[in-house]
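Of the protein chains in this complex, one is absent; all others appear in place.
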Amino acid sequence: MNTRLISHEFEYHAPQTLQKALELLSRYGPEAKILAGGTDLVGHLKFGKRTPAHVIDIKKLAELKSISKGTVIKIGAGNNFKTVQDCFAGSIVYAGLYESIYSIGKTQVLNMATVGGNLANGSPKADTAPPLLTYDARIKLVSLNGERTLDLKEFHTGPNKTVMADNEVLTEIEFDALPSHTSSAFEKTARVGADISKITCAVTVVREGSVCKSCRIACGAAAPVPMRTPLAEEMMSDKTVDEELIDTVALQVGKEIKPPAWGRTSQGYRRHMVAVMFRDGFWRAWEEAGGEK
Amino acid sequence: MNDNKFHAVGRISRRKDGYAKVTGRETYVSDVTLPRMYHARVLRSPYPHARIVSVDLSGAEALGAICLTHEDVPDIAYNERQVSIPEKTYRDRRVLSDTVRHVGEGVAAVAARTPALAEKAMQAIKVEYEQLPGLFDPYEAMAPGAVPIYDEILLGEKKLPIENNIACHRQVGEGDVEQGFKEADLIVEREFKTGRVYHAQMETKSVVCRPEADGGITVWPTAQSIHNTRQLLGRIFNIPLSRVNVHRVPIGGAFGSSIQMNTCVPICVALALKAQKPVKLVLSREEDMYDHCKYPSIINLKYGLKQDGTITAGELKTVVDIGGHNIQAYPLLGCMAGWFVSLYRMPHLNFDGTAVYTNKAPACAMQGYGNPQVSFAVESIMDIIAEKLGMDPIELRLKNYVGLGETFWGQGPTVRSVIRSCGVEEMLLKGKDMIDWDQRIKPNMKSGRYRRGIGVARGFHTSGTGAPTPGEVIDYSTAMVKVNEDGSVDFSTALMCHGGGTLEAGAKIVAEELGVPVDRVGISPSDTQSTGYDVCTHATRGVYCGGASIQRAAKIAKAKLLEFASRLTDVNPEALKIYPEEGSGQGIIYLPGTLAKNISVGEVAKMAQLKGWGTAIGVASHRQVNCPPCFVTNFIEVEVDTYTGEIKTTRAVAAVDCGTPVNPDLAAGQLEGGLCRGIGLALLEDTDYDRESGRLTCGGTFIDYKTYTPVDMPPVDLVKTFFADTYEPSGPFGAKGVGEAANNATAAAVANAIYNAVGIRFQHAPITPEVVMEALGLQNQKGGEN
Partner (left out) sequence: MEKHTIDLTINGEKYELRVTPNELLVNVIRETVGLTGTKYACGTGQCGACTVVVDGEPILGCLTLAVTVDGSEITTIEGLANADGILDPLQEAFLDTNAIQCGYCTPGMVLVGRDLLQKMPNPSEDQIRHHIKGNICRCTGYNGIVRAIKKAAG
């Protein structure tokens, strides 16, 4: 490992179209890695964690940079964090997604890193994963063989592992537009203000009066994959919201996560924290949606 | 503070290196580029403790690299820190050793035409190691039967057997401590710990060396002492000092990490001599993190007091885990004794310190040299005591602190002085009003999720290590001042600026002494060939000690200048004065009471040149006979989130008694920076080792070694700094130091604030959210189950 330079040698390709990129991926398969923003891959190259013979740069592909907001919101995977953050600035409904990017915050990183890359590297700590999971987001994967769309829920299979095949590119993230009386929030805790997450929690709630019609909850850095907490969600469905309910659900969220058993942060602390964060996130989202505590 | 007395000292002006720094034109070591320069890379041990059985360099040599192992470097044992006299210098270090004692210790080194080639060559080296058991805990290291990390080292010239991995031990006592405790109405005893913090200075250790045609070397190192670096290199490589030239190069942060000659320096010199080409060696961040760290501490502290709060006795015992090399733990222990002894008056006292080897990165001085560690313990326990006695914490401190007119020993028992300036009371009383101290309420009256608390702590640091007699610690500075033929002035010194403005202060002192405008004083580049010895810029000695030598040199130059002026004006030189005229940029020499004798400094210097009278130049080598304490006080307000254990600093007041602040804005900046690092010490920073692999659990990068970011500190308006109004008679224009004082009291102030917030006393730093939650009791808070 040498953080001053990359000693690993590889060939670099900058295909001009997605089609060309797919052809290259098909040709080189397991020997190739996709380069988007570089904030993950370049680090891995320095550490010798990844040693591809070929690096295929898709950062500039215009085909991956569209954003459309209709009945389905589609975000091209090649958009940098800054673009996506700006796109959802001021939104109450999608505040969770906005906040997840804002929490990363570092100007340079938001310029470089892409939404697609953040998911494709499979990290359980990817900050956009929890809010997207609560939007029931879908991922589009494209290869020379065709394309497939799957639920984000199915995408991560283990720490830094996804269902993506070697010859696939993650091209788009989409989710059905949420009803207007929805709001979402994202809570993050870390060691310092600019840091990888210690634990995160996203909450998306649909409100009708004082009733929570549905609440979707997802946690990051809390398990081998970013995960929803369906049992906790079940407890919220069509219920009148009061402190007692939220406190009970919070405990359930803590129970459902599967935190790692190593590091300075104990499992007990993580379970405790995620419950606090669910409560904080829920009440913020609830009040944003016009609800009262 | 006397800011209307002086025209330069105490004024705010743009720093002279500011333009270069803000335009990217400042040249740090890693920016130095020489023609045909080779790049070096060090192969480092992956094991915490091992003997090197064999090194196969063939793969590297086949790539055209110049290679070295321990067999190719001089087999000289040395200590890389040369501040202590030889008899007290513990020598366990070699340029490259046949035994490695921590992960990351150098095994072999290569130099090649490009960094990429050097990396390849380094990776091609094959090493056979005989692994030895690693020790990662000082008590385990001291236990009978523990594998010896050293059998024997040198102390001075004498062989010193190492037993139970104890690097050194120091005990200092006064009076009869047992008797003192018997006299006490109250005895309080606690254990405190501080973490193994990493300096995290922004510039990694680096060096460039050019071999010269005459067999000498020119070196550009990250260094706080170019002269000590020169002496070591001359001795190790057997080159006369007149042929070893070490340049002073701006450094990207030090905090004590380059008091010692950095390990990369002699390795690079050896490569350059072998290659007969210039060689550059820049450490990666991960190499740097294995290269040095702050002394962690385990402190057992006990005080005996009368009911009225008078201390009758004090005892401090400490075990310091120094890692794989002794970078002068002996003076560290002496200093820790000195800090302990000089904070509060104790008629009976005992200090007992043990430094222990382990197989970790070697510890070295980091801003305070044991003072933040000791102050964390002492200032925390003072609050504990105050509560037990029902006294206000400030009142207790005012009752017992060592202050004006009293003897203190700062840097250990051989360095004693009488305090002649002291702003302790002023800072406590003024500071407390700035943060609503009297409105504090007890922790048990607080409720709700977020609880705030205010804590106070005080401290000091010695301004240097001067003393009236020679002792264990070398301390003096040499400076040269000369007046140029246009009235501008050069001054040259081997003092280093780490960023705090030491050389700015030097320029202001010259300007003040000579009566010329500050912007006409130039800081000369310096190297060891053109400067006299300066021990090191450390121990908060830059202004007080270094500045004093600069002032003396300026006085000598001034005397010559005025003598020349008297020839031209026909006035007795003793009657002439100089004032700075900003418009012309000249110092104007004049006779008070008349304008008729006015003549500019430039005119005099020019005439002296033309007439062959000479240059108005002064050289002074000066040792201060005191090391007066620069006192500090911190008031810190924290907010504890009792649901998460997270702690935020919401307000702070930092005050220093530095005598006359020569650079008030830079000194205030020191206080602010010290707060940030001190809060980091209290709440955040530590390095752990995996006991299987011997590696840092954080991996050696900033991904997992965290320091505070801009969003972690309170808003600028809620951090207030001020200076006590004092004047140190033995300091240049009344000045003392600031540097290390800025950091010493902070951690305890934070711990005391936390106590005031939630009523829980934390004695082990860093006080992380996990630790806080455990103490608050997970079940008692709304949240999840354990």
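Letters A and B name the chains as they come in the text, with residue numbers starting at 1 for each one.
Following the convention adopted for this analysis, a residue touches a chain if its C-beta (ideal position, glycine included) is under 8 Å from a C-beta of that chain, and two chains touch if they have at least 3 such contacts.
None of these values were measured; they are calculated from a predicted model.
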item	value
Identified contact with the non-displayed chain, of A:18, A:92 or A:194	A:194
Which residue of B:8, B:316 or B:668 touches the chain not shown here	B:668
Selected residue (touches chain absent from view) among A:15, A:105 or A:260	A:105
For chain B, residues in touch with the removed chain	14-15, 17-28, 30-31, 33, 115-116, 199-204, 250-255, 282, 284-285, 498-501, 665-666, 668-669, 672-677, 701-703, 707-711, 713, 715-716, 719
Chain A residues that touch the omitted chain in the full complex	2-12, 14, 35, 38-39, 42-43, 45-46, 55, 57, 59, 82, 105-109, 111-112, 193-194
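By definition in this document, only the chains that are shown with their structure count from here on.
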item	value
Complex contacts: residues of chain B adjacent to chain A	41, 115-116, 119-120, 123, 282, 284-286, 643-646, 684, 688, 701, 703, 706-712, 768-770, 773-774, 778, 781-786
Residue numbers on chain A that touch chain B, as the complex places them	1-5, 7, 105, 189, 191-196, 247, 250-251, 253-255, 264-266, 268-269, 271-276, 279
